[in-house]
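Got a structure for you, written out below as structure tokens; questions coming shortly.
The complex is shown incomplete by one protein chain, all other protein chains being positioned as in the whole.
Every chain is named by a letter (A and B) in the order it is written, and numbering of its residues begins at 1.
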Amino acid sequence: MSLGKDLQHVATLEPETIPSTFPKKFPRRDSRLARLREGLRLVWRVLTSNRKVAIGSSIVAFFLLVAIFGPLLAPYDPTATSRLSETPPSAAHWLGTTATGQDIFSQLLYGTRSSVFWGFLTGLLVTLVSVVVGLVSGYFGGIIDELLSLATNVFLVIPALPLAIVAVGYFPKGPLTIALVIILTNWSFNARLLRAQTLSMRSREFVTAARASGESVWRIIFFEIFPNEIGIVAAAFVSTVIFVLLAWTALEFLGLGDINTVSWGSMLYWAQQSDSIFSGLWWWFAPPGCCIALLGAALALINFGIDEIADPRLRSEVSEHVPKELKEKAVT
Amino acid sequence: MRHLLRRILFYLFAAWAAITLNFVIPRLAPGDPAAVLLGNLQSRGIHVGAAYLKAIQAELGYNTSDPLPVQYLDYLNSLLHGNLGVAVTSSFEPVTNVIGRDIFWSLGLGLVSVTLSFALGCLVGIVVAWKRGSLLDTILSPLLNFLSAIPYFWMALLILYIFGFELRWFPLTGGYDELNVDPGWTLDFIASVIYHGILPALTIVIASVAGWMLTMRNSMITTLSEDYVLMAKAKGLHTSRIMFAYAARNAILPNVAGFAISLGFIVGGQLLTEMVFSYPGIGYSLLQAVQNQDYSLMQGIFLVVALGVLGANFLAELSYAFLDPRVRLERSA
Partner (left out) sequence: MPMTDNQSLHTPNNQSSGNGVLLEVRNLSVDYYAVNGIVHAVKEVSFELRRGEILGLAGESGCGKSTLAYAISRLLRPPAYITGGQVLYHPRKGEKLEKASQIVAVSDLGADHQSGQHAAASLETIDVLRLSPAQLRAFRWNEMAIVFQSAMNALNPVMTIGTQIMDVLKTHCPEMSAAQRRERAAELLRIVGIAPDRLRSYPHELSGGMRQRAVIAIALALTPELIIMDEPTTALDVVVQREILDLVSSLCREFSTALIFITHDLSLLLELADTIAVMYAGRMVEKASSRQFYAHPCHPYSYGLLNSFPKLHGPIRRMAGIPGSPPDLRAVPAGCAFHPRCPFAWQPCQQLEPQLQPSTAETPDQLVACHLYDVHQRPEGPPSSAEFAARYEALAEGSAIA
């Protein structure tokens, strides 16, 4: 072992620097609850320790608050039409009105509720499917793994959006259809990630011990192994929500959702249908897109922060307290 | 060689899965697509007789009286003969004709923009990782992070609005100037195509470059701490040689390996971009199909896109094996 390496670890306080993954070994505790608590505590520590994560989660928290309380603050009924059509932002209509005179600010508040709710719910369901497939596949191995891996890899290479468009096209329009289709087309990526993680965990002592003590297979998978992967599952959930959000709005934008409910996607659909661009109605199509981008960027920021915590080398800012002249001299 | 064979088998299987999904989905759906289509046609004032309905059903492959296995064999058989049904939106033209006409536009746009964004993303990733902690790194990385979260179609709307509508630098719709230029290998036509293609390509590049760049940056940073990069430095090699032949050459591998997932995503984005720009590719046809419930065209487009992406992924894997000599040994062992 060279000292250089030893000390770099001292310097970064990271004994295992595995890139882009978030696995941290959790010490074996007596109760599983303790390990779960350990996992949640880690999530909390991650939330507060890294600047990127902190900013990202603040923005996400803001959107969650708007989703919950926003409609209460809405000055107008989002679907009510009025004669004041296509008015630019003003004191009465903060974000202007649509071609049919609906208040865009109110629409945005209501739309946030719908989009955030469905985005997070579907993200949760997608993650759930990934977890089940990944853990079962990784734990059992053998033919079950072969088949599940094959399915995972196939869904990984088939382009999701065209498949989703075809699938949604055939079924009754509505959020349930979209949710189901998005689950169908987005579960594979994280399933592969979690399978690899479970595979490496299968032969750990605590799993062997649980097996020896006659615990049932499902208990081992979901009560012994799963709590250890809570960190990586959380990261997977965050990235899933981004994809779900993008897919959801894309399908709604195409008019494949319920176009009569107010959401970010349907707002963009109507904006596009009314040729808002060619009438110069930027205040119609810009706000919902900004919201999607902002929420998506916040979620991505959280994930980058998590990556940096797992591998401190990825940080942009390097030890600020090094004297400048040393840095300059240290050209290698 | 065994590795290659395994991958070929996998992609054949994936292709079969895509084809079968395409067969299964309509049959899982409630209601009769042919009836929907008929209603749709009638609402547009096109009246067709019962005989025609049957013909459409046959064309669509929804001859519901046959047992499913027979339908499936019929479906495979017509696929084999390149028969994807007729596109109602395009006055009953065979779907293969519609796609055959559109595909070149999409392929051209896709190839150019994916190549550009991959090259640009990798290059920026290399530089940013090399100058880690510099102003460039601290500004560019979060900025691109924000860009990567923007939906393609909204980016397209925004770019179209700014550069097309407000500034009037570029045309608003279409693939070329249909009024003044005739298609053909003339300089005017090519210039017109490029002029019309700039905004859609820009959209795709901006929306997808961040993904490549961030993967490259992280992978590059990991690679830069490898001993062989240090040894290359100790050897007194030129910085460019170390940066590209030793560090980037290894760091690019995760990007190539992740090509599959990224490509599927980008292709989806491209379809949406084409829709916004009314670009004459398959994305625009897909929009027409979706709006008019033209199921045959929708399915045909899905099939072509899926098979195209599978093919591109296979090529990416081949190039991966070419780039990483270890793969040939390890995976076949």
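Following the convention adopted for this analysis, contacts are C-beta pairs under 8 Å (C-beta built on N, C-alpha and C of every residue); 3 or more make two chains touch, one makes a residue touch a chain.
Source: prediction; values computed, not measured.
Visitor: Which residue among B:N97, B:S225 or B:S319 touches the omitted chain?
Guide: B:S225
Visitor: Among B:R6, B:K131 or B:R241, single out the residue that touches the unshown chain.
Guide: Of the candidates B:R6, B:K131 or B:R241, B:R241 is in touch with the missing chain.
Visitor: Name every residue on chain B in touch with the hidden partner chain.
Guide: Within chain B, the residues that touch the unshown chain are 225-228, 230-239, 241, 245-246, 249-250, 323-326, 329.
Methods note: only the chains that are shown with their structure count from here on.
Visitor: Residues of chain A touching chain B in their complex?
Guide: 19-20, 150, 153-154, 156-163, 165-167, 169-172, 189, 242, 246, 249-250, 253-256, 268, 271-272, 277-278, 280, 282, 285-286, 288-289, 292-297, 299-301, 304, 307, 311, 313-314, 316-318, 332
Visitor: Looking at the complex, which residues from chain B come into contact with chain A?
Guide: Residue positions touching the partner: 10-11, 13-14, 17-18, 21-22, 25-26, 28-30, 33, 132-133, 137-138, 141-142, 145-146, 148-154, 157-158, 160-161, 164-166, 172, 214, 217-219, 221-222, 225, 233, 260-261, 263-265, 267-269, 271-272, 275-276, 286-287, 290-291, 293, 295, 298-299, 301-302, 305-306, 309-310, 313.
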